[in-house]
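Here is the structure we will look at, set down as structure tokens.
Note that one protein chain is taken out, while the other chains of the complex remain in position.
For reference, chains read A and B in written order, and residue numbers begin at 1 within each chain.
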Amino acid sequence: MQSAVIVFPASNCDRDAATALEKITGHKPLMVWHEETTLPKVDFVVIPGGFSYGDYLRSGAIAARSPIVRDIIKKAGNGLPVAGFCNGFQILTEAGLLPGALMRNKGLRFVCRPQKLQVVNKKTMFTSGYKDSEEITIPIAHFDGNYYADEDTLRKLRKSGQILFKYIDNPNGSLNDIAGICNKAGNVLGMMPHPERAVDPLHGGTDGIALFKSVLEAVR
Amino acid sequence: MKAIIHIGLKPGVLDPQGRTIARSLAHMGFDSVTNARQGKTIELNLDTEDAEKAQLDVEKMCKQLLANTVIEDYQIEIVEQD
Partner (left out) sequence: MIKIVITPELIAEHGLSEAEYEIICTRLGRTPNINELGIFSVMWSEHCSYKSSRRHLKKMLTKGDRVIQGPGENAGVIDIDDGDAIIFKMESHNHPSYIEPYQGAATGVGGIMRDVFTMGARPIANLNALRFGDPSHPKTKSLVAGVVHGIGGYGNCVGVPTVGGETNFHRGYNDNILVNAMCVGLAKADKVFYSAAEGVGNPIFYVGSKTGRDGIHGATMASAEFDDDSEQKRPTVQVGDPFTEKLLIEACMELMATDAIIAIQDMGAAGLTSSSIEMADKGGVGVKMNLDKVPQRESNMTPYEMMLSESQERMLMVIQPGKEHIAIEIFEKWDLDVAEVGITTDTGHLVLTHKGKTVCDIPIAPLGDDAPNLRRPYSKPKILETLNNDPVIDPIERGTDYKDIISILITSPDIASKRWIWEQYDRSVMGDTVQCSNSGGDAAIVRIHGTNKAVAITTDCTPRYVAADAFEGGKQAVAETYRNLCSVGAEPIAITDCLNFGNPERKDVMGQFVRSIEGIDAACRALDYPVVSGNVSLYNETNGQAIPPTPCIGGVGLIKDLDRYATLAGAKTGDHLVLLGNTDGWLGASLYAHLILGHDKSDAPIYAPPPVDLKAEKAVGTYIRRLIRDRRVNAVHDLSDGGLALAAIEMAFANRLGFELKGSADVPLYAWLFGEDQGRYLIAVEDNSLNPVISTARGLNIPAQRIGVVGGDRLIATGAFDLSLHDTHMEYENWLPNYMAD
């Protein structure tokens, strides 16, 4: 599987995503600069975490309007698997690939800690490697992780199984404890936690490995 | 020409920053404050004399970038400068 990691100005977690992808898929991902207008031919795209554009204006707002994202939107529409972690999730909502918005944490403070999550729907290409309702621990590190969508949207997400991960002990006020969702077609994932920071025993936990392995399986 | 844009959260969207502001003011003795909403103001300098065109352009800017219309509303004020 050939993957790609998109790099925006101040995407801090691009290297982390690349390290995790190389470790698990055995192939170095392509690092794609935000100014490219076309994605190279890849099987999986990761939009990494960080502080693209300093989170200025709104987290992920400016990155979402970059040339490369336009092509990602097109290709995702044709089924290309895309995963956005943390800032990546913010960029996906700003780009309209996922519904809702990520707002300032309810506690008004940046939170970095290992976070307990529940895998709500294991029937997707991102979660097939987990058990039903499995409790996992993945680090979070964010200031604007408070997921919001109107009642109508939330109902639709619940009904169509688009909620993939929920917080156990909600750290940021997200409605319905939503930590990660996918689009209706199930090929675009957005989640606030950082699975790429849970792939090495020295990280203190390896619950992130199953996510990447699930994608690897699906793409095979 | 100058455009002054006020961007705020849609009514009904929880605003923890606004809530904290209102509480802090109350703690300071300003007990007439019943609610606070926090937004932002963006000022743009526009190199044009056409106020109507400016309004239309800024509308597009708001929809396309400056406001996240999922959770934010905006108000535009066009100011003619000497």
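Note that in this section a contact is a pair of C-beta atoms (placed from the backbone, for glycine too) under 8 Å apart; a residue touches a chain by one contact, two chains touch by 3 or more.
Bear in mind the structure is a predicted one, so any value in this text is a computation, not a measurement.
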Message: For the chain left out of this view, which of A:A83, A:A141, A:L157 or A:A210 touches it?
response: A:A141
Statement: Which of A:N12, A:S128 or A:T206 touches the missing chain? It is A:N12
- line: On chain A, the omitted chain is touched by residues 9-10, 12-13, 15-16, 19-20, 49-51, 53-56, 109-113, 139, 141, 143, 194, 196-197, 200, 202-203
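Please note the rule applied: only the chains that are shown with their structure count from here on.
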Message: Counting only Cα atoms for the centres, state how far chain A is from chain B in Å.
response: 30
Field: Complex contact set, residues of chain B against chain A
entry: 13-14, 16-17, 20, 64-66, 68, 70-71
Query: Any idea which chain A residues touch chain B in the complex?
result: 57-58, 61-62, 65, 93-94, 99-101, 103-108, 146, 148-149, 173
